[in-house]
Structures are given as structure tokens and as C-alpha cells.
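Here is the structure we will look at, set down as C-alpha cells.
Rather than the whole complex, this shows some of its chains in their spots.
When the chains are written out, they are named A and B in that same order, and each has its own residue count from 1.
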Amino acid sequence: MTTTPVAFGLIGAGAIGAFHAESLARRIPEARLAAVADPRLEAAKLLATSLDVPRATTDPFEVFADPDIDAVVITTPPQFHTDLIEAAAETGKAVFCEKPMALTLADADRAITATAKAGVALQVGFNRRYDGGFRAGHDLVTSGGIGRPQLLRSLTRDPELNDPARVPAWGIFLETLIHDFDTLNWLNPGARATEVYATADALVRPDWRDRGLLDTALVHLRYDNGAMATAEASFQAVYGYDVRGEVFGSEGMATMGDIRPSTMTAYDAHGVRNDSVRRNVDLFHDAYTAQLTEFARCVRNGTPPQTTGEDARFALAIALAAIQSVRTGQTVRLDSLDQQ
Amino acid sequence: MTTTPVAFGLIGAGAIGAFHAESLARRIPEARLAAVADPRLEAAKLLATSLDVPRATTDPFEVFADPDIDAVVITTPPQFHTDLIEAAAETGKAVFCEKPMALTLADADRAITATAKAGVALQVGFNRRYDGGFRAGHDLVTSGGIGRPQLLRSLTRDPELNDPARVPAWGIFLETLIHDFDTLNWLNPGARATEVYATADALVRPDWRDRGLLDTALVHLRYDNGAMATAEASFQAVYGYDVRGEVFGSEGMATMGDIRPSTMTAYDAHGVRNDSVRRNVDLFHDAYTAQLTEFARCVRNGTPPQTTGEDARFALAIALAAIQSVRTGQTVRLDSLDQQ
């Protein structure tokens, strides 16, 4: 393949931004990284230099304006996503945006509309879809291997809650469980969530409960095909970074996810032991690379991404319903949300 | 030990009754089976004969009246449990009663009061507490090994829904999930459930939905220590009899339950394969024996059972709240139930 790699600009040089930058620059033949933008110029420069990227800037619009750049990866804080997607789309850039794509349904619609109007690809960072285990489970479901989905489960447990002050309001739903909501939707193909009931609390750090921290949440969903599902999150699993899924149906079940980092099992006087994965970039290393590889191919080939703005909107609607359920103590119907 | 085994009478010669009879007669040195009662005389006689049991009768009161019998095992349909417990207690028999011990809180109280007043042991058939895996999980929790419980899960999936007509009303809560409610309570020691939200449907046999069948259910609980939990049931898991538990806390997690019946793994051109357990009496064979062994020892030693009428009442209250939640679509507070 003598084809030129897709030229990317990165908007946001934080932790996941730096990881994506390294993937684009070093791990994905189909991509190259041409520019890094971050309001902290030093951070942008440092990342760019370390990866031999020619341009570092504080201004994302400088990246959008560069005609040699084909696509952008947006990894800023979520509140900036929609405006940046719109601006990027207007300059004809394909957009890969980290989750959550938007924080309101109106913004989600705005992002979808802008990219559709500009005819550019829009892909959202639901990386689990690119993990080998989750992908195999999804493929089994879509091939009919488990029949009609009836009971589903998805969970996310982060390893450590270092700084409760940095947890955004409703972050457990909007930034963490948003992954699980997408996973559930994806493992229940063609079905739509209809009702959401949720509870949430500060169980990891009860001393922060009065300041509104929510570090533990459990969500109960129903879908229009009758399926029932749970999504579950905690900000502190001392044993590591735990992400699992399960889909049970009329003809069988698939389970996905395992915290063991390798095939090595150790046996000693204390019994049998395995290590555990402690970082998302370890558990999903290959998935992160695979999702950007697919996006680069979509951009190059003009094919539509499989993880779309609509998917992001469906997951966001569940997150918003869950938040409303926690606020009210009631079940929330998704169609009531849609009409807000 | 030259001590005489505890003499048992069995009340109810159905499937689980027959299994318990065989345990009492053949597998538990501390017990012997002295009488079998069942309204179907032929069934009582057949079971008694096959196990060299001298007495078979249609009349449970004949068993209660026998001064040589120390204890009874009640395995009749649930609606007869309370009256039989009362009658047995009045004649001084220790009572092992299958779950559900009662179908109303008033009946539960009646059973508890009758046995307490008579000073006889009362144990309820929550067999999972006697399974090696669940027991080890419980022991880890009570030793503090997972810290404060925060998120729990228990599920039951029966292998096959043969005859929807025979499913009792609300049976999925009162007869199946009652196990999971007890498991959750037991894995969250000292805590009490406070709120219940539940959904249920006929997903296995949607053609029976109009006749009120509920074959799939998902229950969302909160406890007074903040913990959140799910209990989940299906009447048809084509892959076998699936019972699992999970308790996650501030210092770790325990998972319990596996459908694989043995350590044999087969590898062939289709990949890697394990068999699965398809019957409760296979998955819980040792647990069933262990629970009756413990009960026989309690009777002989005059020690109190660990699985009590109060435990049965706590589980029942959750089941009743779940039923009310399905009826109303609302969250149900347990304390509102208690005041009914």
C-alpha cells in the first residue's frame, strides 16, 4: 500500500490525548500525527516534540484551518466537544471524538447534524467495541448464537479514586457508565432502551457525600424487545481496572472481560494467584489502537464508521435518564426525555 | 460416636422431598428417616419402600404424633408450610422447612413464633449457604477480606421452562429469587434491605404473557449500609443450571458459582469446551447434604441453626416488595411493607 497515511490533528493533550497521539504517530501505519493543540502550550509542545510532530499550538482552529490535515481527534473536556466537532466539520475534517460526545441531547443532535451536513465521518470513542473479547461477544450475538437477548450486564470499575474534587458532577453516568450504556445497546442490536431506574451514592468516599460526590452507581434498564439490563460502576476497585459484560438470551450466553493481564498463573503457599490489570490503557491497549485504525481506514476509504454519533446519542439519553432517576427516585422513560 | 442418629419424618414426597429423603436415609450418618407423609399414599409408600423406611402415611399429623420422631423436613407446596410448621412445633418436633418458609409476613411471623414458643429448632432450606464456593465467599466477607460491601449480585437461571401452566403466580420471586434475596442478605452481613425496584416479564414464553406468566425478572435493591444489589432470574437457560454470586467492596471482591461440572476441559476442532451442570441436585448435591447434616447436628446438640426463620422472613419481605414494585412500577420501601 503506497497510499499516504491519513494526517491527524489532536485537540487536547491530556492523558488519553497523549495515548491517542502516540498511537497515531507510532502504532497505526494508516495514520500520522501532524499537529497537536492544547490551551497549555507547553503540554502541546512536549507531546509534539516527543513524537516528532511538526506543529504544536494553543488554537484548535489553526489545526482545522490546515488543509493538509484530514481528520481530528478531540480529547478535550466534554463541555467543549460539540463546538469543536461543529468547527472541525465546517472545515471538512473527519472527526473522532472521545466519549461523551455531548452532554445534552441538543448538543448531540448539533454534532450529528454538523458532520452529516459537512459529509464528514464522525466516530465516538467507545473503545470496548474494538476489544477482542467484547467484539467476539457482539459477533456471537449478531450471528444469532445466543438467540434473543433477555438479560444483559455491563460494568466498569476504575482502580482508584484519587481526587474526589476532580470528579465532575454526574461524571459517573456521563463519563464512566456511558461506556456501559453503549455496550448494552451494542450487545442488544436493534433494540432501544425504554426505561431507566438508577441509584447512586458516595460509598467509596462517604466523607464526600455531602459535597455531592457519586462514586458508586447501579442502573436498571428495560429495552423495547423486553430485555432487562444492569449497568454498574464504582470509582475504586482496589484490585484493578475491572470491565466485564454479559448477554444472556433465548439460546445461550456470552460473557466478556477478564482482569488477568496474562496467561501466567502463580501457585505458592498462599494458594493460586494471578496479577490484575490496573490501567485502562493496559486493559484496552489493543482496542484503543484498533478503534483509531478503523477510523483512519474509514477516512481514507470514505466508508462510514461503525460507532456513530447516533450511538453516542443513544448512550447519552440513558445517562441523562439515569441522572433524572437518581434525582427523582423514579423510573424515567426515555421517550419523556426525548421530548424535553 | 455411638449416639443414635436423629429420627426424621418427611412431609411431602415430591422431587426435592425424595432427594432429601435419600440424604436422610443414606447419606447423612447423623440422621435416619423414620416416616414419609404425602397425600398421595402411593408416592409415600414408594419412597418409603425404596429407602427401607418403616412408615408411609397420608397424614402428616401421624408423623407429628410419633414420639420416636425427633424432627421433620417439610417439602410440601409452600401454601401449607406455615400450618405444618405450627403443628410440628406444637408436638415438639424440630423443623426443617423448604423455601419459601411462608408466603406472607404474617405467616412468617406465625412460624417463627410457634417454633420459638415450643423451643424447637427451625431451619429454612437456603442451600446455597452450604455450597463450598458460596460458603468461602461468605467467610471471606465476614473476615473483612473484601471490606465494606458496596455492590452485590446474585442470579438464578433454571435450565428449562417445561410447563408454564405449572408456574405459580409470582413464583419467580417467591420460589426462585427468594434464594438470591437470602444470598444477598447473607453476603452483606448485618445490613438490611431498604428499597426494592423490580421488573419482570414473559420473555422465555411471550405467548404466555397474557396469562400472567413471569419467567424473567431483574431486581434492584438498596441496603441500609448503602450497598446496591441486583438479583436476576430466568426460567430457561438452555446451557444449564446457572447460579452465581458476586460481592464487591471497599477492599476487594469475591465471585462464586460456576456451571462447569468437573475439571475436564475438552479441546477439538471447534475450540475449547466444558460440559455444564443441568440440574440443581447436581450443582448443589453436596450443599443439600451439608445443610441437612448441619440441621441434624443442631437438633442433636441443641444448638441453634444458622439459617433461621428470621432469615426466611427477610428474604420474603424482599420478594413481596419486588412483587409490589412490578405491580406499581414504583420503588418499594421495605419499611412500608412491614407495616402492612
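Points worth noting:
Note that in this section a contact is a pair of C-beta atoms (placed from the backbone, for glycine too) under 8 Å apart; a residue touches a chain by one contact, two chains touch by 3 or more.
On a predicted model such as this, the values are computed, not experimentally measured, just so you know.
Every protein chain here shares one sequence; 2 sit in place, and the complete assembly counts 4 copies in total.
Throughout what follows, only the chains that are shown with their structure count from here on.
Overlaying chain A onto chain B using CA atoms gives a rotation of 180 degrees, to the nearest 5. Chain A and chain B, compared by their mean Cα positions, are separated by 41 Å.
If you check the complex, the residues on chain A that touch chain B are 147-148, 150-151, 153, 157, 197, 199, 201, 203-204, 206, 216-218, 220, 222, 226-230, 232, 234, 236-239, 242, 248, 250-253, 329-331.
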